[in-house]
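With one protein chain held back, the other chains of the complex are shown just where they sit.
Order of writing sets the chain letters: A, B and C. Residues in each chain are counted from 1.
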Amino acid sequence: MAKAVTTRPTQDTHLLTMYRQLVRMRVFEERVRDVYFAALMPGLAHVYLGQEAVAVGVTEALREDDYVTSTHRGHGHVLAKGGDPKLMMAEIMGREAGYCKGKGGSMHIADLSLGIIGANGIVGAGIPIAAGAGLWMKMRGGDSVVACFFGDAASNQGAFHEGINLAALWDLPVVFVCENNLYGISVRQNRHQKIVDIADRAIGYGIPGEVVDGMDVSAVYDAAKRAVERARKGLGPSLIECKTYRWMGHHAGDPARYRPEGELDAWKERCPVKLCRSILISDGILTEDEDARIQAEVESEMREAEEWAAAQPFPAPERALEDLYA
Amino acid sequence: MAKAVTTRPTQDTHLLTMYRQLVRMRVFEERVRDVYFAALMPGLAHVYLGQEAVAVGVTEALREDDYVTSTHRGHGHVLAKGGDPKLMMAEIMGREAGYCKGKGGSMHIADLSLGIIGANGIVGAGIPIAAGAGLWMKMRGGDSVVACFFGDAASNQGAFHEGINLAALWDLPVVFVCENNLYGISVRQNRHQKIVDIADRAIGYGIPGEVVDGMDVSAVYDAAKRAVERARKGLGPSLIECKTYRWMGHHAGDPARYRPEGELDAWKERCPVKLCRSILISDGILTEDEDARIQAEVESEMREAEEWAAAQPFPAPERALEDLYA
Amino acid sequence: MLKNLTQAEALREALVEEMRADSRVFVMGEDVGPHGGIFTVTKGMWEEFGDERVRDTPISEAGFVGAALGAALVGGRPIAELMFGDFAAVAMDQIVNQIAKARYMSGGKAIAPLVLRMTIGARGATAAQHSQSPHAWMVHTPGLYVVAPSNPADCKGLLKTAIRDDNPVIFCEHKKLYFEGGPVPEGEHTVPFGVADIKREGRHVTVVAISYMVHKALAAAEKLAEEGIECEVIDPRTLVPMDWQTVYNSVKKTGRAVVIDEGHLTAGVAGEIAARIGKECFDYLDAPVERVCTTDTPIPFSPQMEEFVIPQVEDAIAGIRTVLA
Partner (left out) sequence: MLKNLTQAEALREALVEEMRADSRVFVMGEDVGPHGGIFTVTKGMWEEFGDERVRDTPISEAGFVGAALGAALVGGRPIAELMFGDFAAVAMDQIVNQIAKARYMSGGKAIAPLVLRMTIGARGATAAQHSQSPHAWMVHTPGLYVVAPSNPADCKGLLKTAIRDDNPVIFCEHKKLYFEGGPVPEGEHTVPFGVADIKREGRHVTVVAISYMVHKALAAAEKLAEEGIECEVIDPRTLVPMDWQTVYNSVKKTGRAVVIDEGHLTAGVAGEIAARIGKECFDYLDAPVERVCTTDTPIPFSPQMEEFVIPQVEDAIAGIRTVLA
């Protein structure tokens, strides 16, 4: 399990900004979970609950003109990079007004205008894509970077190896972020690889690798910031492994009986939202009242998003024939 | 370039055995090269000249009931594992009497009865196959091991990553042997990966990795022996990187203009056959006369093989329709 | 003795019986172990056979499919599972360049007795990367057998045949059928490759349907029977080898043919069937062969669109009416 050390934020207001994002992600995903159980969405919901500090901390180190690639568990990344919860929820509910006009769904949200290259249903496949986006960032000039999210189990895909090797070889501005939540569906990390720290794989590509407490948004932010700066300077990619955990099963409908008793509770002790809140409060940056206000604002933002989405029409079936070729 | 240290053999007669194998490989491949230039073979000849110490040293550490997987540059591995030069040459020449009845050719020689799982035309593809063979060795019991050969450039394939991860995770009896000859076709190692020692990649799988002088057959043998013993004991795989070089271009017809001047000559200074011979002679194990006899015997063995092969008929065209399904 | 089993149970029965009978047989794949597979096919098997023979793999499709080949080449009889057939693309080199060719390239000396189970079909709005039916890629690759059963009994019987066969077999299981029941013979029950099953006899039109589409065809036939239209519904069961004779005989009798397949229309298996019927039954055909296939678009997420692109009973009926017009 990740170390219990919690680092201090670089800036107090910064932490507050990140806290709000954590809360937004938490509330959004709780809604998605509820929407799933209420059978108001088609397909599966790979919710991000528990891992919020990773998406928030990394994205906080990015600029608007930076990019992210995401995964099947992508809502957090999309939200963090500026995704509109209305359009996200509409997509997740399969509506015409959604990000992908209902063609993509939960696993395929993309918005290039926000730098969201796309979620991906194929484990690991986003990694070479991120390298390629980084390649173009480098070739076109400027100093944009790409953050590439993927899971612990994805690190066993050939795509991981090839994508990182390319980025390393060509000094591409990519930050590879492994969200090690200990499981690929039911398979615990010790049953899918012999190593403990995926960051060690960085050695095989000649790039820096770092393990960070993925429940501590400031720690994630600090590591991401270093890696992003390195990338911006043209010094090449880094691999950051965030030790984290998912509150739910692989998707909302998975009871996750494969996890040892107590494991979830132990990790919940270190809930990234709670951790962040307690620092803010103990440091006097946030009062209980202000916190309540943030919660209320976020709740209403997300409720509105859901209500708006639920009121949108489904696409006409024959729209399925559109959008294939440009 | 590899270090110039030359270790001593564990046993003198052993070294003599290996020397004979080195010479056989050298002579066989010179013949293949000549056969290619004489247009007596179809297709391309990825000759093994210069790398002989790797196949010989590794295979010497194997038993008859062990297995090897090979590559497009596979003649050395096949010969070392007991391949019959007649049947090899016949296959290379596309004859009915060849190992694969003329269906496989130079890149696809296999003989399961000798433990030769097969050469492979897809770079890296043999690595998961070797892991799988190792898996079955482990599951069926006994203590056979699998040696898996591949090149420096193959180490950038996803198959490398996935195959070694499986073998590491499951403690499979596989010895991964990377023949780092510095090039994948025209692309020098520093242009295909950021690292210098491919053995470093072992860290990412939690297995031992070792760099060895691939021109020194005893060094290769010693490293292979350690790895093979480890595998036999059920302790899992190892990665051995042999620093070596190929005398010719990617195939016999490639003039290899992409290599810096002098590089080939420098490596030829450390010719594995010459190196081995000079030790044997300076240690008094081999006399010049005995050496001449070995040379003559091998020359005639390989000349016979070629003559025999050249006298074999080509397969009837319609035999192409056979051997697809069992 | 027949008993009622779902497709998942029938497959499990075949796996368990073959694993009990032959210690060389083992299964490997993602979450097939304690978890029992996301479609429950291997449920309970880990408890009986243990970690080694019911083997969870990392997410490394090319790796473990290649490993299955390696094990098969040296004496094992592995059964690898691809959770979604879409992931066949990730392991494609091992499937088409290695597994399919291992025997041929060796001049017939190697055998690769392995089964690659993969799910096909759209179910439950899993969108473009989890809904495909890519069996045509495999059918287009010489050296593979390709099986696509439509009911639990055939699942059991064909899987047993596949496991015992010395050739590599791609075993396509439709996701919508896993929890559908049907009568299955207990104990020894094998179905030979290359023998189609006439699921319904009829004299007006031949309907060749693959996998789950057999059910659409039968529903369409039922409906049309009310109007006196008699459809002969043929389930090839194995796509390689294909029982062409049964198809031709039927078309020679009916003079009309419709092919229903969940693969995309263009350059798929339905095209092959239509082309061969067009050639072999040329003098018998009273109408062009009609194909009812998934549109040439990826599978969209939203359910109404998904339904639109995948052949439905009404599409089958429309296709049949077209050839009868």
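Note that in this section a residue touches a chain if its C-beta (ideal position, glycine included) is under 8 Å from a C-beta of that chain, and two chains touch if they have at least 3 such contacts.
All figures in this text were calculated on a predicted structure; none of them were measured in a lab.
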Shown chains that the omitted chain touches within the full complex: A, B, C
Selected residue (touches chain absent from view) among A:P42, A:G57 or A:G163: A:G163
Among A:G43, A:G57, A:G102 or A:G184, residue touching the chain not depicted: A:G102
Among A:G132, A:G151 or A:P208, residue touching the chain not depicted: A:G132
Full-complex contact with the absent chain, from C:G143, C:G182 or C:P236: C:G143
Residues belonging to chain A that touch the chain removed from view: 67, 69, 98-104, 108, 110-112, 117-118, 120-122, 125, 127-137, 139-140, 146, 158-159, 161-163, 165-166, 169, 322-326
For chain B, the residues touching the chain missing from this view: 42-44, 91, 94-95, 100, 102-108, 120-124, 153-154, 156-158, 184-187, 191-193, 258, 314-321, 324
Sites on chain C contacted by the missing partner chain, in the whole complex: 86-87, 89-90, 92-93, 95-97, 100-101, 104-105, 127-129, 134, 136-137, 139-143, 240, 263-264, 266-272, 274-275, 278-280, 282, 285, 287-291, 295-298, 300
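We take it that only the chains that are shown with their structure count from here on.
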Interface with more contacting C-beta pairs, comparing B-C to A-C: B-C
Relative to chain C, chain with the most remote C-alpha centre: B
Gap in Å, rounded to a whole number, between the CA centres of chain C and chain B: 40
Cα-centroid distance, chain A relative to chain C, in whole angstrom: 36
Residues of chain B whose C-beta touches two or more other chains: 158-159, 161-162, 165, 169
Numbers and ranges of chain C residues touching at least 2 other chains: 57-58, 60, 62-63
